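Pasting in a structure now, in structure tokens, and then I'll have a few things to ask.
Missing here is one protein chain; the remaining ones are kept as they sit in the complex.
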Amino acid sequence: MRRGLVIGRFQPFHLGHLHLVENVLEECHELIIAIGSAQFNYIYTDPFTAGERVLMIHSALLKSGIAAERFYIIPIVNDENNSTWYAHLRSLVPEFHVLYTGNEFVKCLVRTAVDIQTPNFERKRTYNGTKIRNLISRELPWCHLVPSSVAILMEKMDGINRIRILSKVKKRNEPMVYPNVK
Amino acid sequence: MRRGLVIGRFQPFHLGHLHLVENVLEECHELIIAIGSAQFNYIYTDPFTAGERVLMIHSALLKSGIAAERFYIIPIVNDENNSTWYAHLRSLVPEFHVLYTGNEFVKCLVRTAVDIQTPNFERKRTYNGTKIRNLISRELPWCHLVPSSVAILMEKMDGINRIRILSKVKKRNEPMVYPNVK
Amino acid sequence: MRRGLVIGRFQPFHLGHLHLVENVLEECHELIIAIGSAQFNYIYTDPFTAGERVLMIHSALLKSGIAAERFYIIPIVNDENNSTWYAHLRSLVPEFHVLYTGNEFVKCLVRTAVDIQTPNFERKRTYNGTKIRNLISRELPWCHLVPSSVAILMEKMDGINRIRILSKVKKRNEPMVYPNVK
Amino acid sequence: MRRGLVIGRFQPFHLGHLHLVENVLEECHELIIAIGSAQFNYIYTDPFTAGERVLMIHSALLKSGIAAERFYIIPIVNDENNSTWYAHLRSLVPEFHVLYTGNEFVKCLVRTAVDIQTPNFERKRTYNGTKIRNLISRELPWCHLVPSSVAILMEKMDGINRIRILSKVKKRNEPMVYPNVK
Amino acid sequence: MRRGLVIGRFQPFHLGHLHLVENVLEECHELIIAIGSAQFNYIYTDPFTAGERVLMIHSALLKSGIAAERFYIIPIVNDENNSTWYAHLRSLVPEFHVLYTGNEFVKCLVRTAVDIQTPNFERKRTYNGTKIRNLISRELPWCHLVPSSVAILMEKMDGINRIRILSKVKKRNEPMVYPNVK
Partner (left out) sequence: MRRGLVIGRFQPFHLGHLHLVENVLEECHELIIAIGSAQFNYIYTDPFTAGERVLMIHSALLKSGIAAERFYIIPIVNDENNSTWYAHLRSLVPEFHVLYTGNEFVKCLVRTAVDIQTPNFERKRTYNGTKIRNLISRELPWCHLVPSSVAILMEKMDGINRIRILSKVKKRNEPMVYPNVK
């Protein structure tokens, strides 16, 4: 039995993420999807809560025919000490055998015997969270970039309106008393 | 569609928990299983990491024939301000409609329109985490109190030995420099 | 102009506290009332939120005829490093000239030139938070120990019922997944 | 009885803030003034401690003839999870019925039945904290923008000099070992 | 070159600790002395600040003739997640090759290839921090249990008086608003 792990912020979960998950599941029996920056939400770069992201991913994977017993979706709060990040991650997820990451930096932080694979992240420029949030805030078409179940959930959560409000707040760019505005 | 939520420390996940989950799934389409005190581990009262508990629960539910698409298993780190605990919980899980709790105290903290149900927690004295950890530390039979897949995982994670070591550490009861010993 | 500071948890604000405030205001023009352990609430020893305690104190002082321009009521979250506690306190309140405390320990922690006075804390055994919470949980008379405006607010906030529930939770004395139970 | 809440960083408390408070007090019996980012100080954008800000506001309101029994001034430390910010705020202040905010973002975060009013924030460009700190750091006239009691306190606290030093530190813009420099 | 690590709270640094250091330095070229619970101080079980403990240890080792270039003394703040404690420790100290600990629990938490040795901790009942604090609080002889330079520093820091005050505070055993009292 081989269990893999991918990590992302999934703001939102898009087709690039879905293809990545599908590819990894060809090589692994089970996959852990770790949702990073779990404590951030209602920020332009991090509009959705961890719980909303769990729901989006769960729904998209089921709709694309992936068997639910093969994945784990787990929110991970950040850790400001990079040196302890990997131990922190490991304490919150089931044991895994392969870490999928294309990031050389993450490779520096992995301190134990784990197989590291560079995932095949298709069309990174097309499927990209920053781009999707940008399209939404500028009222341009974006739905084709996410699984349709995610688009439906985003509407239902009033996420489109939320991203537009957060985009305006961000533009004003003043230090605020109100909650976190990155 | 009706989604319920139960919360527990699941140290370990035992047959009482499993029956609770089965009962709730007769009334709800989907169930969120929130793992409390997620940041604690390697403590006598909290021996397993959040990730180990995710694995135990996932495995026990599948083995007992529950469809994986019907449940979400999510670790929740504690919040020392009780008044914000419910908002904190809600930010980490998908939206839910029923909260299953027999605890009057939790009911005080729920501030929004949610249905609160008292679960039918069978034989609480028989199936009880404190009792199970106690049996393990005293080298008495305990396996009949947990799903068999959980017993197997606990052995595999060297959990039995771990509980016995933690029990001894606890008994010495001196302030320690080493990590957390409650 | 002489400004004093008293600090307490005020769970709840009782007649002993009120007399202390009245005595200190005979010696000082202004008084800062610092509410300690501000982050705790819905715990048997700390049943009320900081905001509820602000309201109780504000109301009791006005009802007893103390001019509102003479006092400041400020919540103070704890600091686990005792050595920095005094600097932490000073950053959250207006400058003060006298610290009223009968506690030798607090005197150890004060690192700057401030006048320390031992307050005249009348009938400490009669007016005592632990005793009041105990009377409430045992359903015995307690109203005569707090200012009448505080008794009214406690009823209105459903505080009596809350203390009784928290007392039962405390008695069960098991590690809980639900929020903080000291 | 109707109690309102306004929130600001008040770095410093200026005439725009004072007019806002006066306007709100025509509609409410009592007003809570919540001081945000309470943990920041000695930073160019946040030069004053929470305690210094309490003193400025208290003094300015009294000098402008507002009765002290009608307001509460309460420091609020930030919360990095925006979703729990409102619950966090509510745990630190007395119950309120109207939230005054012109910010659509804050409206997203309010989860309970509270009346939200857009305050009449006069001449926002004239009375503006960023502008005042900028005038001070450039040694230009600024006193006409704040209540005179605030100007006096700022001088007394050596606040003018402090803002100029912090402005120079900010300009050097290097990562620092010394405390927080945003 | 072989570098060892020992960890303790050193409240205070006593002759048992000194003998341990001397023994370890017969096997290692260099030794890291990690001071645990560094954030605690002015608590009966943790009376001294991390800085005071650094000074005691530095002074005792020099007085006993140990060459200063062979040791590192480093304060370590606690980490509530035991699973990340070892990574946290490693990020704060130079790389080491041997961990000296007699504690089976600590052995569970070590996740990398490091040599673990059980130190020869002589006369643990004689040389024991709990016992020393107890003797001091009861005004009984204690100086023979610590290096003489430590006894002198403890007097100079007013540590004897401090321990006695903290002992009384602890005995009153009520929840306090004042800083941390364990």
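Residue numbering begins at 1 within each chain, and the chains themselves are lettered A, B, C, D and E in the order written.
The definition used in the following text is that a residue touches a chain if its C-beta (ideal position, glycine included) is under 8 Å from a C-beta of that chain, and two chains touch if they have at least 3 such contacts.
Computed from a predicted model, the values in this text were never measured in an experiment.
*Asks:* Using the contact definition given at the top, list the shown chains touched by the missing chain.
*Replies:* The undisplayed chain, in the complete complex, is in contact with A, C, D, E.
*Asks:* Would you indicate which residue among E:Gln11, E:Asn41 or E:Thr101 is in contact with the undisplayed chain?
*Replies:* The one listed residue touching the chain not shown is E:Asn41.
*Asks:* Could you tell me which of A:Leu109, A:Cys143 or A:Ile160 touches the chain that is not displayed?
*Replies:* A:Leu109
*Asks:* Which candidate, C:Ala67, C:Ala87 or C:Ile116, sits in contact with the chain we can't see?
*Replies:* Only one listed residue reaches the unshown chain, and that is C:Ala87.
*Asks:* With the full complex in mind, choose from E:Asn23, E:Ser91 or E:Gln117 the residue touching the hidden chain.
*Replies:* Of these options, the touching residue for the absent chain is E:Ser91.
*Asks:* So which bits of chain D touch the chain we can't see?
*Replies:* Counting only chain D, the missing chain is touched by 39-43, 49, 162, 165-166, 168-169, 174-181.
*Asks:* If the hidden chain were put back, which residues of chain E would touch it?
*Replies:* 38, 41, 49-52, 54-55, 58, 62, 67-69, 72-75, 77, 90-95
*Asks:* By the contact criterion defined above, which parts of chain A meet the unshown chain? Give residue numbers in ascending order.
*Replies:* Missing-chain contacts on chain A: residues 7-9, 35-37, 45-46, 78-83, 85, 101, 103-106, 108-109, 130, 182.
Here is the rule we go by: only the chains that are shown with their structure count from here on.
*Asks:* Counting one step for each move to a touching chain, how far apart are chain D and chain E?
*Replies:* The fewest steps needed to get from chain D to chain E is 2.
*Asks:* What is the set of chains touching both chain B and chain D?
*Replies:* Intersection of chain B and chain D contact lists gives A, C.
*Asks:* Hey, how far is the Cα centre of chain A from the one of chain C, in Å?
*Replies:* Between these chains, centre-to-centre, one finds 45 Å.
*Asks:* Between chain B and chain E, what is the gap in Å from one C-alpha centre to the other?
*Replies:* Spacing between the chain centres: roughly 36 Å.
*Asks:* Of all residues in chain D, which are in touch with two or more distinct other chains?
*Replies:* 79, 81, 83, 90-91, in rising order.
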